[in-house]
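Here's the structure, in structure tokens; my notes come after.
A single protein chain has been omitted from the complex, and every remaining protein chain is retained in its original position.
Labels for the chains are A, B, C and D, by order of writing; each one numbers its residues from 1.
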Amino acid sequence: MSNDLQNYIPLLMSFGLASLIATTLLITSRLLGPRIQTREKLMPYECGNDPVGNARDRFSVKFYLVCLLFILFDIEAIILIPWAVVYRALAEELGNKLFVYAEMMIFVATLFVGYIYVWKKGVFDWSK
Amino acid sequence: MMIQWLWITALHVAPKWLESLVEQLFAALPVWLTSNLTPTDATDFIVWPLLQIGVMLLIVLTVVAYLTLAERKVSAWIQVRVGPNRTGPLGLLQPAADGIKLLIKEDVIPFKADKVVFTLAPIISMVCAFIVLAVLPYGPHYASITNINIGLLFILSVSSVGVLGIILGGWASNSKYPLLGALRSSAQMVSYEAAIGLTIVSALIFTRTFSMQGIVEAQRSLGVWFILFLFPSFIVFLVSAVAETNRAPFDLAEAESELVGGFHTEYSGFRFSIFFIAEYTNMVVVSAIAATLYLGGWYVPGMDWVAAQLPAAYREAALTLMGVTAFSIKCGAILYLFIWMRWTFPRYRYDQLMELGWKWLMPAALANIVLTATIFILGKELGLVRSVKGVLEMAWQGKVFFTVAGFLSLFPILALLNAINRNSRSFNLRAQRTTIPLSTRKVKLSPGVKPA
Amino acid sequence: MTFQQLLFIGFAALVLGGGIAVVLLRNPLYGAFALITSFVGLSALYVMMGAQFIGAAQIVVYAGAIMMLFVFVIMLLNVRADEERPPRHRFLVWLAAPLALLLSAGLWLAVAGVQGDRAPSGEAGTVERVGKNLMTRYLLPFELTSVLILLAVVGALHLAKREKE
Amino acid sequence: MLPLLVELPPLPTLRDTAFIMPEIILTLFAGAALVLDVALPRSKKHLTAYFSLIGLAFVAIALAQQVAMTASLLPISAFYGMLFIDGLSVVFRFVFIVAAAFSILYSIKYLEFEREQRGEYYALILFSTLGMMFVATSGDLIALFVSFELMSLSVYVLVGYFKRDKRSNEAAMKYFLTGIFSSALMLYGLSLVYGVTGHTNLGLISETIAGYVQGGTAESGDPRLLLMVALVLVAAGLLFKIAAVPFHMWAPDAYEGAPTTVTAFMSVGPKAGAYVLLARMLLFALAPMREMENLPGWAALLAVVAVLTMTVGNLAAVTQDNVKRLLAYSSIAHAGYILLGIVSGTDMGYQGVAFHIMTYTLMNTGVFAIIIALHRQGVIGENLNDLNGLFSRAPSAAVLMLIFILGLAGIPSTAGFVGKFFLFGSLIQSGKPWLTYIAIIAVLNAVVAFYYYARFARAMFLNAPSENIADASPLLLAPSVRITLTLSAIAVLFFGIYPQPLINVADIVAQSITTVYAQSSGIALR
Partner (left out) sequence: MVPLSWYLILSAALFAIGAVGVFVKNNIISTLLCLELMLNAANLAFVAFSIFQGTIEGQLFVILVMAVAAAEAGVGLAIVIALFRNRETLDVDESSLLKL
């Protein structure tokens, strides 16, 4: 087993422990609490009125668009991260300092075109 | 200051037996404590970390419990009230009372709900909040539970999964308010998560590692906190962090005083409180990240010097003590800032919230990456910084340069934001007022009457 | 059997279980959830191999972002469970296990000879190594990716956005 | 700290950047088209089209600088072997530019008419072209995969471009699902290729595989087994893209449902891109696996697919009444013909592939241009009946259409004939008896094809105009389109009678393939 892998074992343990605590607490609460179930109590909450219609209706597509943009910026961040980490070292090793700088600027500039496009298409304007 | 000096001098003149006691104590501590990175057998890397994690979870749970009390106390103080003061002295037993009350509440599952997912959602939230605690740098290496290479990235990834708990909870309730609340919460969290991801990139240029301990060490080797170099990034991070934890003034989705309580409307009893605990744990985690990335983690300038004044036997112990204390104080300060913000700023509208995330913080984070990279190259060209075997080294001129440049880079960023948002309607009150045409005003004022 | 092999079996079970659940579960939301479980298992396997960066990226990109998008769309369209219809090409369900076995066995046969199961080299998947190669040798596909992302934004926006006429 | 990368390669120089100058220009123009679209008012959006055309002209000029490089037959590599400039890449990039330019030109009026005039459309075509151009130049699996996805992803969007049209949506969905499925197949195959050889560079892969095939089997196992699995997966993925027979089901639907202009584009551009990728994978990376001892090589595999493809394509086309579906099957059949050239493995075959793809681009876009023009108010213009009496209504359009149709059918004295002659002839020239049999099947197929192409001619020239076509208004042929169509018709006839100039161009491609093939084990790409 590599030395490095051992650092991950505690993560596994804390995962187990956390889920154990959560389930234990839930079960304890289930055992301790009273159980008097009435129809009104189990009804979905709609400010005291009887529920109207189906709860799972469809939503604005804006949520999808926001999530889509999140994905793309997330990917960008994930790709930028290795760059940021090696930026210093590479700038030294390659001798040409501007090279590492420029390649990222190209990447960011390309995405910035997309950013402008998305902005102008009004995706960020929630009220519209 | 005086007390510290007294303490140091006292240690210097301390009797030999005390010194030997400390030495023995350290020798008696199991191997894992000083070097849990190279365990020798199963006990070392199963039993002890397990204990460590258990203790940590216990501590954090207590901290979270008292965080709720602190929040109530501080809010009371800000509003010139007293706050909880009946249970125990100063209301110190209030969290326990709350916990017990919630534990013996009835466990209600709405009949329309999807039972499996309804149960699973809070557990996911809680696990995602707690698992991150294992990688935080509470102090020098043996005071933290584990130090993985990709600590920061791990935190990012777990928090991105954590959103699932919220969205599943809202969906499983099969009720309108929770579902809407969950969608809005998750859209909000997701928006600000992107900003966090990008703003961390600019910090990584200086840290060059994801390891949380490595980030602290990077600041320690320079003797500087990165907030000086990365002030714009810190601002972006802080704002995004508040939004990411769904706290006021960004608590749109669960604005309990105006709307119904968001994704956990249908949750009651201890199910609700698990969400609650997860939320507060996330606050702790986020403040810990901010403290680590920008405020030096457990490092305080001068602590190495103080430790060097001590006899060798105490050094580790003193460093640990100082480190853990410093870390707690920093986290506490940021947490206090969170609570303070809640009672100071009015709530945003949802469109303002999205706009702030996408039109202000996102370009700010992007511009900051570009600026930080440029400043770094500049500093390098000027010969102010060099790295020796991967460790950054700079003289005071370099530090001054980066600090000044870091603060100055705030201006181009602000100029950019101003330029691109000049016509923004969400944050420009004058523009908002003029958009309401006179003809549509409901209240017609008779001539001669001035509006109040 | 070493501890590591035990871990592998555990995570592999997670991955496979998730995968099978994706195929068997009728509710797409459950399917998405099962897939996330599978991805978490995969990420753990990557970390076990030493590809830490990939492991983290797997969760951030797949579990955190792509699956979030799926969940959003499922909720957005209110996709219900498949009706009580039998799955298409039912015979394929029975074919799945033999197919998987066949493919696996073939691979095993083929791989066992070629690779001779070398030990994984340490520090194979660190961020530094990935970054350095991505920024120098593989610069071109890397920049191309940004164009790909731009294209995806443009395309998806066009398709999903409701036009105001 | 970790040991850093052992040896860093030298930085890309200006020379390297010069090689991707066409691509850089294209990217700039595509991005600018997007920004332009946002900036322009609704009534002026068609300007993006002209802007894109200007961009393509610049790209062509930049590409012309590279023509001289093809003189030396050895490929030039840049960006550490990521790029691979040879005759094949230069010639085919011109083909892509022409395909894109024609599609844009024919789209302007059509989109105006459908009220879908937007800059995104042209930007997407440019992005797709960018992907194709990188497919043609990439010398590395990673770059190949990313650029191939760039190419396909924009076409998925383009197919669903009419988002209010159900058929467009459905076509996009089908195309997307099959496309991603084939990508996944290919990706898995690529992972096995990488696993066996340990490289992603095409040259190094070829070298390694040659070693395995020639005698590396003495070790404990036979890597060729794994390679076979990889080959099948990669080939299946690629055959999906070119709609070869076991994997052709999506093509008619996608062709029918897509906006006609997009159909025109995807039947020539991305398809040619897929052919190039196929050529790169089979004729370069996996070239040593053409024929192997004790194991079937890809030549036999591909021969079976080719025969099936042309037979099924032609037979299915006979029964179609929808022009777009008919042309879809016809393009499936043509895919079969083109595969024959790859199977034959001779110079003549490769010349035929290049020649046929080039002329096919002209002819197919031409046919589609007329169909696009037929599309008017109330008339979908996609049924064969809609062509009835075209000669009496629009004689020039009918004649142009006839020339393109005859070219597709491969009537002597058109360029289509020369292409088929080379493709079929190469089979006989190769001297292997089983290939001769295939040539006979191919010729029989071409005869079947005459039948359905003749239906076009009959509809246009012999049938009376149908009653339900109320308007006798002239077709929507803008002057620029008319000129382009006339020029391409003349080209089809000219190269049918005097093919030598185009054969010379095709020969550049063939030479670059054979040079690389001959030296596949010797070329080090760094």
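Throughout what follows, a residue touches a chain if its C-beta (ideal position, glycine included) is under 8 Å from a C-beta of that chain, and two chains touch if they have at least 3 such contacts.
Given the structure is predicted, the values throughout are model-derived calculations rather than measurements.
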{"item": "Per the touch definition above, residue among D:176, D:391 or D:404 touching the missing chain", "value": "D:176"}
{"item": "Residue among A:15, A:45 or A:64 touching the omitted chain", "value": "A:64"}
{"item": "Residue among A:9, A:26, A:79 or A:123 that touches the chain left out of view", "value": "A:79"}
{"item": "Where the unshown chain meets chain A, residue by residue", "value": "61, 64, 68, 71-72, 74-75, 78-79"}
{"item": "Residues of chain D (touch criterion as defined above) contacting the omitted chain", "value": "141-142, 145-146, 149, 153, 156-157, 160, 163-167, 169-174, 176-177, 180-181, 183-185, 187-188, 190-192, 194-195, 198-200, 249, 252-253, 256-257"}
{"item": "Residues of chain C in contact with the chain not shown", "value": "2, 4-5, 8, 12, 15-16, 19-20, 22-23, 28, 31-32, 35, 38-39, 42, 45-46, 48-51, 53-54, 57-58, 61-62, 65-66, 69-70, 73-74, 76-77, 79, 82, 85, 87-90, 92-93, 95-96, 99-100, 103-104, 106-108, 111-112, 115, 117-121, 124-125, 129-130, 133-134, 138, 141-142, 145, 148-149, 151-153, 155-160, 162"}
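Simple rule for what comes next: only the chains that are shown with their structure count from here on.
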{"item": "Computed distance of Cα centres, chain D from chain B, in Å", "value": "53"}
{"item": "Between chain C and chain D, centroid-to-centroid distance (C-alpha), Å", "value": "30"}
{"item": "Touching two or more other chains - residue numbers and ranges from chain C", "value": "52-53, 57, 60, 64-65, 68, 72, 75, 126-128, 132, 136, 139, 145, 147, 150, 152, 154, 156"}
{"item": "Per-residue overlap in chain D, given as positions that touch at least 2 other chains", "value": "4-5, 8, 11, 27, 31, 34"}
{"item": "Parts of chain C lying in touch with chain D, wherever the complex brings them together", "value": "106-107, 109-116, 123, 126, 128-129, 132-133, 136-141, 144-145, 147-148, 150-152, 154-156, 158-159"}
{"item": "Of all residues in chain D, those that touch chain C in their complex", "value": "2-5, 8-9, 11-12, 20, 27, 30-31, 34, 79-80, 82-83, 118, 120, 123-124, 127, 130, 134, 140, 142-143, 146-147, 149-150, 153-154, 156-157, 160-161, 163, 172, 195-196, 219-223, 225-226, 229"}
{"item": "Complex contacts: residues of chain D adjacent to chain A", "value": "4-5, 8, 11, 27, 31, 34-35, 38"}
